Structures are given as C-alpha cells and as structure tokens.
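Selected chains from the complex are presented in situ; the others are not included.
Order as written gives the chain letters A, B and C; numbering starts at 1 within each chain.
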C-alpha cells in the first residue's frame, strides 16, 4: 500500500517559508495571492495489505515521528498498489 | 541504453561521447577491435578533458612542484605539505562550474562534497573550506538566483558536514553572465605517518565499495564538464547530482576510523567518472589488474546497466583496497555508521580491468593503456599582447573628492562587503577558527597545538585578461601577501585554471601565459604548486569567460601567539605603508568605476621586492611590533586603510600626500607589493629606516585619531558608521528582492 | 568534580568542540556517549551538542529524539541529572518534550553564523550561575532553524515562571525586534525547565570559551555547571 501524507502547520503557527513564498510570488508579478502555507508531503510504501491496519500504522508514524504535534497537523490517503 | 542488445557504434554515438573521429580511430587501434558500449563509455570519460587534462597537461608539467616542504605534489587526490612535528596539511581546489549554473544549490553543494572527499581520502580530516565564486553582472536577470543558490548550497553542505567555511572571494562581471564559476577548496589536517594513497599494490586484495548507493546521477557529468554550452543546455538539463552532506559526514568519520587501523592498502574517492576512473587509476598506480563484479555494487535504482554503473557520478562513495582478512573489521565500522559496504572485486595479476555484470563480461581493457593512453594536445596558441601602461594623469580625479571616491568604491560591486555570503557559512565549527572571514587570510589552529594553518584564495581576472602572465603572477603573489599579512610562512598553492575554449588559439594563449606567470612567481617565491584543477570550455555561443586562474594558498603559523589581522586596535598607533607608491591606475577598480572602462597594463609585480617586503612584514609581526597588518590590493591604499579602521572600529587621520603623483592615484592606485602596518609612534622612525635599508620605500601615512571617523587633512572627514553603512548594505540590498 | 557526558548522534558536529570547552573550563574529563547505546554512564551533566543530527532531515532534532540513548537521557533528566542542549541539542530537547515549544526556520530563511549579544534573564539555572541577571554576554549563533515558537499560553507560562534564560538583546541590554536574529518569539534564545536543571539554547557557548577564539563569555556556562555541582555536594 502506498500512503500519501500531508503535513501542514496548524492555524496560528507562523510560517516563515510560506510568507517568503508569498512575497516572492508578489515580486514576480503574481497578484491576488494570499495565505500561502508550506508543508511537507511524504510518500511511504507499506508492506501491510490490510487497510485498517495500514491506517493505524501510518497514524502512529505521523504521531511519533513525521509530524510535530505541537505545531503540525497531518492527513493522509492510502492506495492499494 | 541497453548493453546487451546488439548495437552498432555509429559516428553519432562516438560524437555523443565527446570523442573526435581521430580519437575514436586511436581507440580502435589500441583495442584492435570495436569497443563494447560500456567500453566506449569508459574510454570517453577517461579521455574527457576533465579526467585526462588533454589540452593542459603539456603546460601543467612546466609548473614548479617541489620543495623541502612538499610531501605530495600534483598527481594524487590532493597535495600535501609538511607542517612540522608530524603534522601535514592536505589541500586542493576544484571547480563545479557547469553543474552550478544548471542547478546552483546542488551544483555548488556537490562541489564542496567532492573536494572534501579528495582531501579525506588521503587520511586528512577536513578543517577548513574556501570558495572562489564568479557571477555575472549584478543586474543580469540570472545573477541573484545563482548567487543565492550557490551560497546556500555551499553553506548547506559545509555546515551540515561540520567543516568551517572560512574564506573565499566573490566577483561580479558581465563576462560570467552565462558561465559562472564555483571553485571550492578544502584544507585538511593529517599525521605524516598516516597518509593514504591510491596505489592498489598487490594481487588478490579485496576491492571494497563504501558510502551511498549508486544511481543514475550525473551520467556523462565528466563529459558535460568538458563540453561547451549552447543555448539548448537550459532545456537539456542533464541528470543532476544531489548531495547528501549527512552521508558525507558519516563517511568522513567512518573512513578516518578505518584509517586509524592498519587495514587499508589504497583508497580513492569516486569523483568525476565514478567507478571508472577510480578503479583505473588505483589499478594503474598499483601496477595490477582489477576484476569488478557489478552485481555486487549497491544500487539505488532498478535495472541499472553496466554502462550506467561505470559512468554514474553518484556522490558520497569511496573505493578501498583492503588487506585481505580485514574485510570484517572494515565492514563493522561502515555498518556502525549506517553506510553501504560491499566487496565488489579484487586486484589481479592480469593487468586488465575486467567488468562483469549478470554473467557477461562488459569490459575487458588493459589497465595501463586505459589510464595512460589519453591524447595529449599541444594546442596552437597565440600570446596575448599586453597593452601599454597608462599615466596616472590620464584617469580623472573623483568629482566627489577623495573621501567621496572612497565611499563610491566601498559601495561598489567590486569592494562591497561579502558578509551576506560568509554569515551563511558556519565559519567557527570545530572550535579552532582564530582569524575569521573578512581578513586577508583565515587561520585555523592545528587542533590541540599552538600551530595554525592560514588559507586564502585569490585572482584578479581584470589583470589576467589584460596580461595573462603578469596578471597570474599577481594572483600568486597576492595569496602570498595575504598569508604574510596574518603572520604565516607561505607554504604552497593549489590552482584552479578556469578558461574558455582552448581550441581557440587566443584562449590557449591565455592559458599558456597564465602557466608561465604561475611558474615564475612560484619559482621565485619558493611557493610550489602541489595540486590543482583545470576547467576549460567555460563559454557560451562563442563568448568566453575572462581568464580566471584562481589560486588557493596555505601557510604555516608556527605559533598562534603571533597571528595578526587587519583590525586597528591599539590607540595611539601610527600607520606605515611599506612598498613603492607609483599611483598605478591601469586596470584598477578605480578606473572601472570612475572612468567606466578598463585600459592600460595591469600593475606590474616585482618578485624581488615582494620577497623583501614580505620578509620584513613577517619579522615585524613575529617581533610583535605591529598591532594590525593589511596588504594593499583592490581599490588601493585608502580602501585598505578604511578596511582596517572599519574592522577595528577605530578612527584614523590620514596625512596629506606630498609627492609628485596625482593624489587620487596615490590613494586609489593598485601598485603591488604593499602592506599597511599599525605600529607604536615611537617605533615608527626605526621601522621606516629598516625598510629603507632594504631599499623598500616606506611612508608614514596615518595615525589613530581616537575618534570614530576617517579624516583627511584639507578634505574633511567621514564617520565610520557612514562608511560601514555603504560598505555593508550593497550586497544585502541586491539580494533582498528576488 | 564534574562528571559530564556528551551524546554523539550521527551528524553531530559540535560534539568535540563542547567536550574540549567543558574539559578546558572545568578541568574534568568528559565522556562521549554513542547514540546507539542504551545507557548514559553515571553523570552530573549530560550535554546534547550542536550539529545536524540525521542531517536535520525531516525536522531538526526529530530523529535524534528517538535515538536509543534518548530514553535514558529522558529518564535521567527526570531523576535530576542536569541536561544542556546547545543548538541542535536544544532542538532535540524540544522534540523529546523535555522543554516546550519548537525551533522553526529562521525568519530570514537563511543559515546565520555570527556573534550575537544576549541578556541573561535567569542566573539561577545549573548552567547560568556564574552570570549575573541582566548581564549582557556575547556568544555566537550558527543555525538555520533557531526561530523559537510556542503558543502564547506556553510563552506566558515560561515568562511567569522565570524560565526564559537568555534573550537576544542589544549590547546595552535592550530587547527589541532589531536585536532578534531569527524571528524567535519574544526574542527567546534559551529556556529552562521548571527545575532550572534542563536548559536549551541556540547560541554556542563552546565557541567562546577562551581568548584565542575571541572571548570567554561562553565559558561561564561550563563553570556554572561545576559550581552547581559543588553546591549540590554541599
């Protein structure tokens, strides 16, 4: 199974990278741009074939390592290969 | 590409491999048969300009490379000089120009990684990195993107590995608009009895692969580095190598740990042309054959062919020939550091490199021929005719007065502070940096001792363009002066020869002139070349870069008590300029900014005077008479004094010049062989006398004023804060907007 | 007597620097402890050094926080052993939860290596005893992710409990945005736990422990550890 994980900053957490991108887009002439936020996108291939178990496994990964729950949220989708 | 499918070697295929028809004919004669595709690939990289130095070898052989301090001259992964007491300094500079233009972050990062491997492969722990960077005009649309990517890449790699980046230079010139230069230098520290070489001596020894896995990175990187750009290269975008500094850090630690044991016969990094050139060179130097089983090579991607594995330039990989029986010990160390380890072959008595993959022999080539048959060209050359000198009177005085002129120069792209660059580099990690970036040369302590290593790099391409021989002599001498100014005994240099297409006789003439300049300066200064690198074909659509022979140099500080820097610090001191003042304005920063052109001959170098002045300054430093020393270079005397005042945050009052030359020529001329020293007022007369006895002109030029301004009698005064502001703000402002 | 241990993670690169600075400042030898080990030898002080553990990949300090050795570091910290996290070590302490908050990318998005001036806010911790409160000290920073972030409740709590140890300040001691090199909340450069024994900071005291390096302001942190131990012994 393939897990596609998005890790995003919680609302209210300052995002210096997002801000810099917003600024740079403005300087490049893109107008009407706002609320740029940068997060991470992680793909993981799992040996697990049972969807529920895979779900639990990915949640555990995110909580333990992939996301810092103080500032980040995660969400993911699972896909059979 | 598929190795096993039958194929025909066509003219196009040969040309795609960067071989000329002549060269392919020679190859057929050598082999007495058609090569396999893998063999063609192997020869193409071994015969590339990058690996074979085919255009430059003839002239490089004329450089002085020996001296009592030299432990290893050119020919190994890096050069080595003796520091005494069992310590050796291992160093080299290398270019990553084309990759950095295509992908500035990764190109520069992998350049740093590559040069560090050249140094630690010899048993040295890297202790300092430097970089010489040339970008296009500040307002060229690509410049900022390239500057920010290159600087971030150099910092990203060096900072993570934990080696301080302590020095370098940054230039902007429209001549580099389409061909930037990224030259990285690494300085390492070894014990003289623990130096490792690449000769795989002895038969039946295991050949071991360690580090990262092999992917399809940079295949044809070595030939790309030797091929001229054209407009299509923006789109072509060859497979870029991505660096992994974390793995490099582990690799350094693991290799140094293994080197502490007795297990290694030979070791070599896999640089350009990866597995091919490392195996060929190791086997050739050891006088043995080598058998490789590619099935054993750790691979990152699936279905890799023999051709791809032999030509891959994946980073962070090393090849080691071990003493038999030590495989287990070695494997334990590399596993501990989470690195790949695989025995991929052995040395043989066949004298051949035999490469097998999936049961097929993919290459079977005679090692000596492979390593030594590369063509050597004595390319036709036309010497550059140096322009006539111009008189100082021909260049007008600044409209804004001498102090206004100073401000303009300090804020110009030539001279503005490079702090924005070096603050992105960790220049203090390892805890031994005692002279930081911003000084004439950086100094790092030999860990745990009172010795120091001073390092610097320099070249002034506008001088070299006008007169390759004199300009390159100047570059060598400027590094020598930079080392002297921090109190070091200059030891040796590395060079990075960046030029355009050598198949054009005027370009080849620049290269030849440069080599002659290096040879003369190194010979007189007893300052040999111990390593180097050549980067040719730096041109796009027939427009070449200015000739840029970057010189990297190291010196020894016998006792760090006697380290000097350029910051004014002792109140009540006076400043003396040592060396002749002729007001030379041809090819100067002043001329470029105020006359908006460069003309005339560059300032001449008198090697005899340089020796005298350097020796005098070094003795004064060792006698602890000086409290600050700075050499006079770009921008001339007033710029040098202003830099000293700014570095120490101490005001000075300049004495009016009363000689025959125009004042602005005296303050901004770039006459060579000069130093400004800060000494106690009561010592001044004695020092002036000592200098004159050596036939070296010397003049009292300023005194510490006790305030915080730079004052020139009859001209007025400018606060240091104002000078600092214009000097420090140019680069941050340039880079502030993308 | 001071028994200090420095943890070595893959990618640590100030481990030797801090060992040398500790030994030179206190006169006692320092243990180096491998991240793969499961027990820290008996120590008064554990130091998590600067560097790029695991390349700083994913998030700074995240992977190191899960090293086998960290279970014992956390246990020992909870049982009263003093812990100092410098730069990457501070990031690791935040990732383990021994200290609150997180260190984000510098507001400039650039790595920054230079001297900064700090105001000592809390001179009662194990590592700041030898400073005076409100003293201004000069110590270098070298980081790409030193932008301290915590929610405002946590920040208020830190301030209320006097747990901010250093703030970025001007040389006259004033604290404002211009003195802040990385965008960190309320100019925080270093914090402590409630017991004043677990301290994390972004600046590198080991880089200014002796005059040839340009100053000795950092040395006091190591001397403080020694003094604290002596006091604890009575």
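Convention: contacts are C-beta pairs under 8 Å (C-beta built on N, C-alpha and C of every residue); 3 or more make two chains touch, one makes a residue touch a chain.
Only a predicted model underlies this, so the values are computations on that prediction, with no experimental measurement involved.
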| item | value |
| --- | --- |
| Full-complex stoichiometry, written in the displayed chain labels | A x2, B x1, C x1 |
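One rule holds in what follows: only the chains that are shown with their structure count from here on.
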| item | value |
| --- | --- |
| Inter-centroid spacing, chain C versus chain A (mean Cα positions, whole Å) | 29 |
| Distance from the mean Cα position of chain C to that of chain B, given in whole angstrom | 36 |
| Intercentroid distance (Cα basis), chain B paired with chain A, Å | 41 |
| Residues of chain A touching at least two other chains | none |
| For chain B, residues that touch 2 or more chains besides their own | none |
| In the complex with chain C, residue positions of chain B that touch it | 152, 155-156, 159-162, 244-247, 249-250, 336-338, 422-431, 433-434, 445, 560 |
| Residues of chain A touching chain C in the complex | 12-14, 16-17, 20, 40, 64-66, 68, 70-71 |
| Interface residues, chain C side, partner chain A - complex | 58-59, 62-63, 66, 95, 100-102, 104-107, 109, 147, 149-151, 183 |
